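Quick one: the structure is below, and I'll ask about it shortly.
One protein chain omitted, others in place.
Chain lettering (A and B) follows the sequence in which the chains are written, and residue indices restart at 1 in each chain.
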Amino acid sequence: MGAYILRRLLIAVPSLLGISLILFVVLAMAPGDPFGELASNPNVPPSVRAALRVKFGLDDPIFTRYLRWLWAMLHGDWGFSFASRVNVDALILQRLPTTLFVVGSSQVLALLVAVPVGLYAARRPYSLADQVANTLAFVGFSLPTFFTGLLFILLFSIKLGWLPFVYQADLPGSGLAWVWANVRQAIMPVAVLGFFQAASYTRYVRASALDVARLDYVTTARAKGLTEGTVTRRHIARNALIPVVTLVALQIPAVFGGAIVTEQIFRIPGIGSLLIDAMLANDTPVVMAVTFVFAGLVILFNLVADLLYGWLDPRIALR
Amino acid sequence: MAGSTLASPSVEAVPPARAPASPGRETWRRFRRHRLALVSVAVLAVLVAGVLVGGLVWPVAIDDIDFAAQLQGPSWDHPFGTDDLGQDLLARMIYGGRISLAVGFAAMAVACVIGVVVGALAGMSRRLLDPVLMWLTDLFLSLPQLPLLLLIIYLFRDSLKAVFGTQGGVFLMIVAVIGGLRWMPVARLVRAQFLTLREKVFVEAARSQGASPFHLVRRHILPNALGPVIVAASIEVSAAIIAESTLSFLGLGFPPDIPTWGRLLFDAKDHLDVAPHWALFPGGAIFLTVLSINFIGDGLRDALDPRRVL
Partner (left out) sequence: MDERDLRGLIGQVKSGHLSRRGFVQRMVALGLTAPLAGLMLAGNGVAMASDLRAGYRPTKAGGGGALKLLWWQAPTLLNPHFAIGTKDQEACRIFYEPLAAWDADGNLAPVLAAEIPSKENGGLAADGRSVVWRIKPGVTWHDGKPLTADDLVFTWEYARDPATAAVTTGSYKDCKVEKVDDLTVRVLFDKPTPYWSDAFVGNVGTVIPKHIFAPYAGAKSREAPQNLAPVGTGPYRFLEFRPGDIVRAERNPAYHLPNRPAFDTLEMKGGGDAVSAARAVLQTGEYDYAWNLLVEDEVLKRLETGGKGRVDVVYGGKLEFLLLNTTDPNVEVDGEKSSLKTKHPAFSDPKICQALNLLIDRKSIEDYIYGRTGRATANSVNGPERFVSKNTRFAFDPAKANALLDEAGWKKGADGIRAKDGKRLKLLFQTSINAPRQKTQAIIKQAAAKAGIEVELKSITGSVFFSSDPANPDTFPHFYADMEMYAFSMSQADPATWMLQYVSREAATKDNKWQGRNVARWRNPDYDALYTAAQTELDPVKRAALMIKANDLVVSENILPLIHRAEVSGVSAGLVAPRSGWDNDLSFLPEWSRDA
């Protein structure tokens, strides 16, 4: 086991390097430049834009720029944002807590809803409860978050006036009132994201529980006279969780990466809004840093998922 | 359903008594039993027929601007109402449906096929192939989509246009882009299913009888791994329809004056308070499509399952 983890981590280093090179090339070749906005300002002479490009090294060959980035990265220097001329790591650290709180709670909410509902629905397929759960799930993923977010705002902020729709990362105050204010402003974004995520999780849990339920060993367990509840918990749930583990492992990097659309709608100052702003402004160092960390997390959680498969189903041999 | 296992011995015993039904007919017989799946086939057929021949029944131009009829609700003149330029929404829904459905299905097919192939290969391989394919999956998962899309437009739009014409080139590119950027969850799901299934007793049994790996996958492992794939497929269709509209905002999709369901839904959002019909129709159409695909998928899986008897 230990040897396996060590080997996987060793492989991760060249994988990450390879990914970083491809990321860098894609970003460097993608059209657009960080000083585009200056182009539509007649007061700024074109030579200023050209000088800025040279100063920030944008006109050097891609490979030189990549090596420069890699060298700086090895020294712990993440570069600085073209748009705000601030160090990238400072920008990311400022945004991270908000994203972890909002996107993290929505994932937890989604799992808390999806696993029991999915398992229950699978126990009695095509029953009334199953149909209701299914229909809600379909509504959930046929409506994009930009749409449900807006519906929530119209209903809860404008019609009813219950919840604020502009998120403030650093609300002043303390004590219970402060906690409540933070919870209040997070309700809508967490619900929008959670509902969307829970919808697909529910379907996956239900489908894989149904798959497992008809495998022979479950029939054997039933034949031994175990109660339906025990069979579900001990035999079905464990194996049915494998796809769920896969999906959650896919989603955890997203908890870091933020939710671009939802963060935009509710003005949540998280990583997602940082990333989209940086992309639209062609602020390459920020995009590169965020996606690089994201790639690291993808690789890490892929490994974690593989280890969890082994725990959920001991017959899966890890070599 | 739960009691259906009891019927199993009798059916298995009967075959010599009557002419064995061909596998296709057998599947169809089982599929017919699945009422929701049948209804879904009908719904989907109506949707497809509607967008294909609807233009003949409702020959109204999609881009007739009429400022006198802005944001009207459904009426006899405009059964689905109008948008903020007074354009007829039914005509736009019909026209857009062709693109949305075609993009949705084609992109879903691309994503699922790539995902299943990559996942199956990785799941069966016990050597080098698995880490390489998983590295590829990780790479695609980490690529930032927006700059990548802009790069793709920049590199390929003009050459595709030259080869396949404006509409054909755009369609191919959209399908390739959406499918090509969304297969990774399918691959990981399939691989995970394979990892556990390939160690199961019935697979061992088949292997010990000398079944080839291909036979193992096709007959024993894949059918049991399809559950998540079907769910993924139905999610992919709606995701692709929505993604198409996002692409046209990047200038990668169809030209801005061509309506698609996702685009109609997006355009409707600022008028949701006074013109809910504008969002209701495209939203409803996407929902119905997703719903029917999912039930058809469920029905197919049940019908294809060799051990299930209805």
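Going forward, a contact is a pair of C-beta atoms (placed from the backbone, for glycine too) under 8 Å apart; a residue touches a chain by one contact, two chains touch by 3 or more.
Note that this is a predicted model, so its numbers are computed, not measured.
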Report summary line: Missing-chain contact, candidates A:S84, A:N182 or A:T219, resolves to A:S84
Report summary line: subunit B residues touching the chain left out here are 63, 65, 67, 70, 84-85, 150, 154, 166, 249-251, 255-257, 267, 270-271, 273-274
Query - Where the unshown chain meets subunit A, residue by residue - result: 31-52, 55, 80-81, 83-86, 91, 94-95, 153, 157-158, 161, 164-166, 168-170, 264-267, 269, 273-274, 277, 279-282
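In the analysis below, only the chains that are shown with their structure count from here on.
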Query raised in the report: What is the distance, in whole Å, between the centres of subunit A and subunit B, each centre taken as the mean of its C-alpha atoms?
Result: 23
Query - Footprint of subunit A on subunit B - complex, ascending - result: 1, 5, 36, 126, 131, 134-135, 137-139, 141-144, 146-148, 150-151, 153-154, 184-185, 188-189, 192-193, 195-196, 199-202, 224-228, 230-231, 234-235, 238-239, 242, 262, 265-266, 269, 272-273, 279, 283, 286-287, 289-291, 294, 305, 307-308
Query raised in the report: Hey, which residues of subunit A end up touching subunit B in the complex?
Result: 11, 15, 18-19, 22-23, 26-27, 29-32, 125-126, 134-135, 138-139, 141-144, 146-147, 150-151, 154, 200, 203-204, 207-208, 210-211, 214-217, 219, 239, 242-243, 245-247, 249-250, 253, 275-276, 279-280, 287, 290-291, 294-295, 298-299, 302, 305, 309, 312-313, 315-317, 319
